[in-house]
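Removed from the display is one protein chain of the complex; every other protein chain stays in position.
We just call them A, B and C in the order they show up, numbering each chain from 1.
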Amino acid sequence: MTIEMGWNRYGKARVRVVKIVRLPDRHVIRDLTVRIALEGDFADAHVTGDNSQVIATDTMKNTVYALAKDGLTGTIEAFGTLLADHFLLHRQVERATVWIAEHAWHPMPVDGSTSPDAFVRDGSMTRTATVTAAASGATIEAGVEELSVMKTAKSAFAGFPRDRYTTLADTDDRIMATKVTATWRYASGTTDLDHDAAFGRVLATFTRTFAEHVSLSVQQSIWVIGKAILEAEPAIDEIRFALPNLHHWLADLSPFGLENDREIFVSTTEPHGLIEATVRRGE
Amino acid sequence: MTIEMGWNRYGKARVRVVKIVRLPDRHVIRDLTVRIALEGDFADAHVTGDNSQVIATDTMKNTVYALAKDGLTGTIEAFGTLLADHFLLHRQVERATVWIAEHAWHPMPVDGSTSPDAFVRDGSMTRTATVTAAASGATIEAGVEELSVMKTAKSAFAGFPRDRYTTLADTDDRIMATKVTATWRYASGTTDLDHDAAFGRVLATFTRTFAEHVSLSVQQSIWVIGKAILEAEPAIDEIRFALPNLHHWLADLSPFGLENDREIFVSTTEPHGLIEATVRRGE
Amino acid sequence: MTIEMGWNRYGKARVRVVKIVRLPDRHVIRDLTVRIALEGDFADAHVTGDNSQVIATDTMKNTVYALAKDGLTGTIEAFGTLLADHFLLHRQVERATVWIAEHAWHPMPVDGSTSPDAFVRDGSMTRTATVTAAASGATIEAGVEELSVMKTAKSAFAGFPRDRYTTLADTDDRIMATKVTATWRYASGTTDLDHDAAFGRVLATFTRTFAEHVSLSVQQSIWVIGKAILEAEPAIDEIRFALPNLHHWLADLSPFGLENDREIFVSTTEPHGLIEATVRRGE
Partner (left out) sequence: MTIEMGWNRYGKARVRVVKIVRLPDRHVIRDLTVRIALEGDFADAHVTGDNSQVIATDTMKNTVYALAKDGLTGTIEAFGTLLADHFLLHRQVERATVWIAEHAWHPMPVDGSTSPDAFVRDGSMTRTATVTAAASGATIEAGVEELSVMKTAKSAFAGFPRDRYTTLADTDDRIMATKVTATWRYASGTTDLDHDAAFGRVLATFTRTFAEHVSLSVQQSIWVIGKAILEAEPAIDEIRFALPNLHHWLADLSPFGLENDREIFVSTTEPHGLIEATVRRGE
């Protein structure tokens, strides 16, 4: 029985690039974190130490900065495509994956208007894109991370099975709090899609549905929200969620002679539930 | 020569409390992290292990939850005062310090209106308050943390001394990026101040001044901004800043035959400058 | 075209359990972080909100604490198996995955001996195990995380291709620093293996090979180390590595009139290379 190389991938992570777009009347900040990974004919690099096919990760970093100069002019999906296609030009590369996170900066509000050259970071979420390019075609995914949301009504969890180790009571009115990670895949053949507009529409559907639906569990919320997004956005094939259930436990105030009718909660992050699920178009 | 107890303080940190205020037409979320520290006659607890004067930190935690029930109805400055005064009632406590950070949640936008019971966390900054209560009176401080801001124009750094180890070039146009920690102290005798309104005014002055001033250094920016805040807000005695200088280095694109006229920057966090300074009223 | 549920999984993460084993002459600390995830017939829970098959994640947490009482007596692989098998008893569960990280505590050294009941945390690495149980059988994986290692000799990187964006010079003597994440899978039919002893042997092979081999790249190091581990340990089928390349750049001291012959380095974490690869037994 021999020993051999299995699946492998390599690249550069946490490349931090900021581009200042100097328009006539104002500046625009593009602030990205980029990660690149290549798959392909790299077995020799491992087994014999032959680096002749190994594009240095330092070169990848340089490429991000260089291509940002003229190529970062639109969506992160477009810039990711530019980068992935660039690396795919190398014969030994079979698949190039480019992840990009964009950190939003808004012009500072000043006396009812906005500053042309001072900005405040919007830490409420991070927008992401992943482009995977191969000879057989490219896949574009978009997503959101670090989006903390909470429902203080219309959230229940009841009717779950009870065994020897079950102590949780049924509830028809609990807090549901989570920090959303979601990723959706655009169907192939949607290359002329306006990815900025699509992102905005997905976020609006997420927000409206999250707010309005009656949640019977985090699982069911994912279905309701995911279904609403796919119904609203024909260009999307599939959406995946990873939602921690960040428990808010009712504080026990009875030892102090106080009632606590869903008013005072202990906010926790450890342990937490974690619900991962995909909603997709069927055949 | 003897050995003795010196300065000491103890308490509870990272108490996480969420209060859901259930108004007739909508909910409001109050989401706080509280820290309590007591100073006083605790030498015996250390030296002899006599705990008869040691208010358990577990009791402090319970007190936060219990007092939040009826006492968390207004500003965090008011709730901090309530807590600090409560602990000062214990004879052995000479000084009670209560730090509070409030995490902002905004109603979700839904079709031009807002949801009554779904919320999104605003991660753009954290508002803080510190109340220190002693027999001689109380001090109230307010502040802001985790507020990331950037100037892409009107920022220079030149004319600094050059020695054997100086390689930095003078620049009349650099990026200035920082994550603001600021704390200001309200003058005694301003107990009827509306701390929410004052916070809003300080933030607005900060924002406007940050955007409009021409910065010659982070140091000078602190002076200009701090002075503007003290001039606008008579109730404030003193303001302290701790500003990291989060360097954005111009990427060297010349090896690639590309010009880079202040367009593409490498964003860094390590190492960083750190400027700490106080602006205050004189005699 | 319909919309349907795709792959999904749910469970509890960051369950923190500490067990104090009270031996006659000394204590032993077991300090674990556990994560549980279940896959199976949960589509209804999503689509209709029927929770009748949804084992509450709170019940999972309780189960960890309850089973630790009598069941955490040996390796984390054995405890993971106990937990995974427990959840597999539920008819709706098709696959149960249990990840465990063990945090090591060593008895405190005291005057040449060791304390029976005082301990210091060994922060040099975290040992992990993952048990995946299904009707078709179980898979046991073991691993290590957060193990920082460095080679200050016998590390080169040269002969890589040069394109327009390549500026990195060839080097035959560089620092190689990484924080190891490695995971290896035990072959089925090795259920009577002593997983503690096997872990120790893998770590010793890793250490010796890391120290002694001449590295031509991180990729080639993975091959050499992975091959050595598979050769030494017949019970292991496959090993996967994820190794960041934590660059140490030679500080440029020439502006100060100083030579720097591989002596003074700038340690960085951002950006970093990231090499992921699998070494396995072939047919």
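Keep in mind that, in the parts below, a contact is a pair of C-beta atoms (placed from the backbone, for glycine too) under 8 Å apart; a residue touches a chain by one contact, two chains touch by 3 or more.
Keep in mind it's a predicted model, so treat the numbers as computed, not measured.
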item: Residue of B:I222, B:A235 or B:L253 touching the missing chain in the full complex; value: B:I222
item: Sole residue of B:K12, B:H27, B:R121 or B:H195 that reaches the chain not shown, by the stated touch rule; value: B:K12
item: Where the unshown chain meets chain C, residue by residue; value: 16-22, 27, 29, 31, 62, 65-66, 68-70, 105, 108-111, 115-125, 146-154, 175, 207-208, 210-212, 248, 251, 253, 255-256, 258, 260, 262-268
item: Absent chain, residues of chain A that touch it; value: 164-165, 167, 255-257, 268-270
item: Missing-partner contacts on chain B, residue numbers; value: 1-16, 35, 37, 42, 45-59, 61-63, 66, 90, 157-161, 163-168, 216-220, 222-223, 226-227, 230-231, 238, 240, 244-245, 269-283
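As a working rule, only the chains that are shown with their structure count from here on.
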item: Interface residue overlap between copies chain B and chain C, same or different (over half shared); value: same
item: Maximum centroid distance from chain A, chain identifier (CA atoms); value: B
item: Chain-chain pair with the highest tally of contacting C-beta pairs; value: A-C
item: Cα-centroid distance, chain A relative to chain C, in whole angstrom; value: 24
item: Distance between the centres, which are taken as Cα means, of chain B and chain A, whole angstrom; value: 29
item: Overlap residues in chain B, where contacts from two or more other chains coincide; value: 255-256, 268
